[in-house]
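With one protein chain held back, the other chains of the complex are shown just where they sit.
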Amino acid sequence: MLDFINKFFRRDESSKSLAKERLRLVLMSDRVALAPETFDAMKGEMLGVLQRYLEIDEHGLDVHFENAERRFLLLANIPVTQVKTSEQIEQERRRLAANGNGADAADARPPTRRRRRRRRAAAANGTSTIPEGASAGESGALHDSTPRDENTDNAPHGNGSANNGTRNGYRSHPESATDSPGDAPNIEET
Amino acid sequence: MKQKQNVYVVTSGKGGVGKTTTTANLGVALARLGKQVALVDADIGLRNLDLVLGLEKRIVYDVVDLAEGRCQPRQALIKDKRLSGLYLMPAAQTKAKESVSEEQMERVARSLSSEFDVVLIDCPAGIEHGFRNAIAGADEAIVVTMPEVAAIRDADRILGMLGNRRARIVVNRVRPDMVKSGDMLSVDDVAEILGREILGVVPDDEEIIDSTNRGQPVALDATRRLSGVYSIMARRLLGEDLAAVDVLNDGIWNRLRAILVGQR
Partner (left out) sequence: MSQDVREQTGLDVASSTELQQNSALETATGPDPSAVKPQQSLPPKVTGRAIVITSGKGGVGKTTVTANLGTALADAGKRVVVVDADVGLRNLDVVMGLENRVRNHSLDVIEEHCTLDEALVRDRMRKSLSLLPAAQDRDKDEMPLDAMQRLVQELQARFDFVLIDCPAGIEHGFRNAIVGAQEAVIVTTPEVSAVRDADRVAGLLPGDMPVKLIVNRIRPHLVKKGTMLNIEDVLDILRLDLIGVVPDDKDVIVATNRGAPVVDIAGSHTGAAFRRIAARMLGENVPIPTLQDRTAWFSRVLSSLRFTRSERG
């Protein structure tokens, strides 16, 4: 109510600047309503970025625009189930650095079990060009298995060692041996 | 043979902002520059381009007759006797807009495109079937708006429905006094909000009422102020490197001219 009175009786503000401000907000609202695919793509990418650092319960996810009196807001409620360790974050970072934009796009979609199996199969077939370190990170990020984390944490070579702790962790996991036969050179070095 | 990219749809979304007036006067101005111009009234059922041009008594065939094959193209075109090179293809008044399909309208537009230098299609208000028909054959769009909230909102909506077509804005019925007093959005504001190039700026002028009453578009009369405005618009449409508004010599317009030159 007060807002309305302010708007209507404000003498210092010209009616046209009021008009401009209202128009700006209403157009944002209109444009967003008209581009649901764009909105979904944006949401997907946001999710991808966050998932590098957090594990998120996608079912509880709520992202929407809200048209407040003088502001147009993007509001997000994002239930976090797990905060990633620095190793996992580092794995992710290296994997993405190696992949470039391709990885980001893949990340944009919420990971599914099937996709994870596809990726592992691709890596096993040597069809993936992802270097061994990156695969490790990928598996680590997508896999919701706690055993993996434990392996990484408990790896004899340790995470803080000069060696690549993640690589060791990856190697110590039974799955990893089958995942990347093609990565032989790096592994053999260590 | 490569298609000419010379079919322009004059649209707006919002009704009453000046599509028909713009189509008529821009068409006249182009013809006065020596071009062969075809104006098409796509507002089937609510035609007004004929009235604004003063040609309403000469209608025999219309665009629906042509689309349904009842006449030849030249029969549906009314030659304006006041100018050489200006032709009108009228809308049907008693039919509904659904009586012509988008494909039919596109064929009409393309056949006119090959015969004329410029084709202007006067679009009905709204975004329904009539709108889709009108844009079907168009290469580019001229979006007419006013410096007013509802009009700009609708123009924005329309801009999102034009596909890949180039779209330029005509800001119509500008009132410099109200812009100065802060009661009306400026042309700068409109350009900024819509984010498109301005083709022309037309001041509000009571002479339009009189000219519509008489069926004598203002652009016919070189002594009228508005005629100069439409002449500039026509020349800009034809690609001339010319500032949109020279007519109104005002602080606001001088700044505008600087912006418009920068936009090209």
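In order of appearance the chains are A and B, and numbering begins at 1 in each one.
FYI, a residue touches a chain if its C-beta (ideal position, glycine included) is under 8 Å from a C-beta of that chain, and two chains touch if they have at least 3 such contacts.
Just so it is clear, the model here is predicted, and its values are computed rather than measured.
K.L.:
Would you indicate which residue among A:Leu25, A:Met42 or A:Ile89 is in contact with the undisplayed chain?
P.N.:
Going through A:Leu25, A:Met42 or A:Ile89 one by one, A:Leu25 is the residue touching the chain not shown.
K.L.:
Quick one: say which of A:Lys16, A:Arg52 or A:Arg95 touches the chain that got left out.
P.N.:
Considering all chains, including the one not shown, the answer is A:Lys16.
K.L.:
Identify the residues of chain B touching the omitted chain, counting contacts across the whole complex.
P.N.:
13-17, 20, 45-46, 48, 51-52, 93, 96-98, 124-130, 148-150, 153-154, 157, 175, 178, 183-184, 206, 209-210, 212-213
K.L.:
If you put the missing chain back, which residues of chain A would it touch?
P.N.:
1, 4, 7-8, 15-16, 18-19, 22, 25-26, 29-30, 33-34, 36, 67-69
We take it that only the chains that are shown with their structure count from here on.
K.L.:
Distance-wise, how many Å sit between the C-alpha centres of chain A and chain B, to the nearest whole number?
P.N.:
48
K.L.:
Which residues of chain A touch chain B in their complex?
P.N.:
Touch residues, chain A against chain B: 14-17, 19-20, 22-24, 26-27, 30-31, 34.
K.L.:
Show me the residue ranges of chain B that touch chain A in the complex, using the header's touch definition.
P.N.:
Against chain A, chain B makes touches at 148-149, 152-153, 156-157, 160, 178-179, 181-186, 189, 193.
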